[in-house]
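One structure is given below, represented as structure tokens, and several questions about it will come after.
Shown here is a partial selection of chains from the complex, left in place.
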Amino acid sequence: MAAVARGEVAPDEAARQLRDLPFERVGDDAVIDHHRALRTGVPEVVYGESKTAEQITNALGALAARGGGALATRVSPEKAAHVVKHVAGAAYVEVARLVRVPALPQHERARRGRVAVVAAGTSDVAIADEASETVDFLGCEAVRITDVGVAGVHRLMARVHDLRGCDALVVVAGMEGALPSVIAGLVDKPLVAVPTSVGYGVGAGGLVAMGTMLSSCAPGITVVNIDNGFGAGVAAARIARAVAKP
Amino acid sequence: MAAVARGEVAPDEAARQLRDLPFERVGDDAVIDHHRALRTGVPEVVYGESKTAEQITNALGALAARGGGALATRVSPEKAAHVVKHVAGAAYVEVARLVRVPALPQHERARRGRVAVVAAGTSDVAIADEASETVDFLGCEAVRITDVGVAGVHRLMARVHDLRGCDALVVVAGMEGALPSVIAGLVDKPLVAVPTSVGYGVGAGGLVAMGTMLSSCAPGITVVNIDNGFGAGVAAARIARAVAKP
């Protein structure tokens, strides 16, 4: 807009630039928003669930070409095989169901901040790994702590010290989802709770775990959508990087 | 039926007896089932919520006349004033919102069994008191433990010994309802969980607390309806009396 004011760019031309520049059209219907990292601190990430292998490949390839690393989440093994074959440098993390392309050397930022990612049960590990991979992708250290469910509080007590050494916590739990409440009563750190769809009967689909976390008596817990390990990873990394900034 | 076979009672007369005897018609529409205590171990109790003060008075009076004590639950202070005035020996327990008539001396059974009634927060005390009064009414000792919510596990740890000394546990919690899970991981006793309607937003009405309790990872927890302190008291007393029988 300053350029427009200086007369260097005609207003209509500026409008055209606004429309065309920061976005890159990929295939017929996808548009990549390359300025997003500048604006929000998080590069655009490909959500693979309802996309074809070709759509993921095209979008991930376009993002990777910038050199800052790229990530696609919710990628099935079948789709991943196709993606990995066609995008240079891409690797599949099977449990976490995501495809990563590492940043080129000139795009690497210093690693900064530490996030604990806690899983209540073995069934919650996939979502916890989606979170920890995201944390790592965004340049923080991820500390994985698994199988410390609330039915055996003793196991958890033994890890309190580790939790206190992190800048932010991601706590992943299905079934009754009570683990974040217990941890938030013990540790003074920003805590993002992730309900998982692990459960059955009244808890099927994760709504009970989500309700438990949102209703928690322990103040300061915040919650993301069911199975949204990625979103929790972004939120926690955003906090940890801010806290740990030099 | 044996009497019928011996020819002492005609079959049609037996049918009439079956119809008329064990029940007592009270007012126009209520029928009191006096044999219930023999059949189920629990005397009939008046559920006062949707009855008028007159209906409660009539039903409680009829039950009390047998001498074995009588109980009416969910009685508002306004209704209670009327009931207490018209039923001899009746007393109102305000927090628990129930009216009790003590048993006559010849109906007293020996006190037997001990039940811990635990409330997670001060807001859960009314329901916990409904449970502990019921436990007491049914002839067991009730041990009240209050304000030991899951957000401060330390408080709970200090009471584990007391819990282990009881025959059965009633654990009352609203909000996220996680307390029964934690207790069941620490104590080896039959545990009846009572969700309360204390909560707001996604937890309003108690559905989240109920879901948490039903989905608990800690095996052996059983659950009653939201705010059903009476039912939990009956279930726990039934267990405690059986365990503590001489």
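Letters are used for the chains, namely A and B, taken in the order the chains are written, and counting of residues starts over at 1 for each.
One rule holds in what follows: a contact is a pair of C-beta atoms (placed from the backbone, for glycine too) under 8 Å apart; a residue touches a chain by one contact, two chains touch by 3 or more.
All values reported here derive from a predicted model rather than from experimental measurement.
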- Please report the number of identical subunits in the complete assembly described by this file, where 2 are shown. 8
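By our rule, only the chains that are shown with their structure count from here on.
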- Message: Can you work out the whole-Å distance between the CA centroids of chain A and chain B?
- Response: 48
- In the complex, chain B touches chain A at residues 120-121, 149-153, 175-178, 181-182, 184-186, 199, 201-203, 207-218
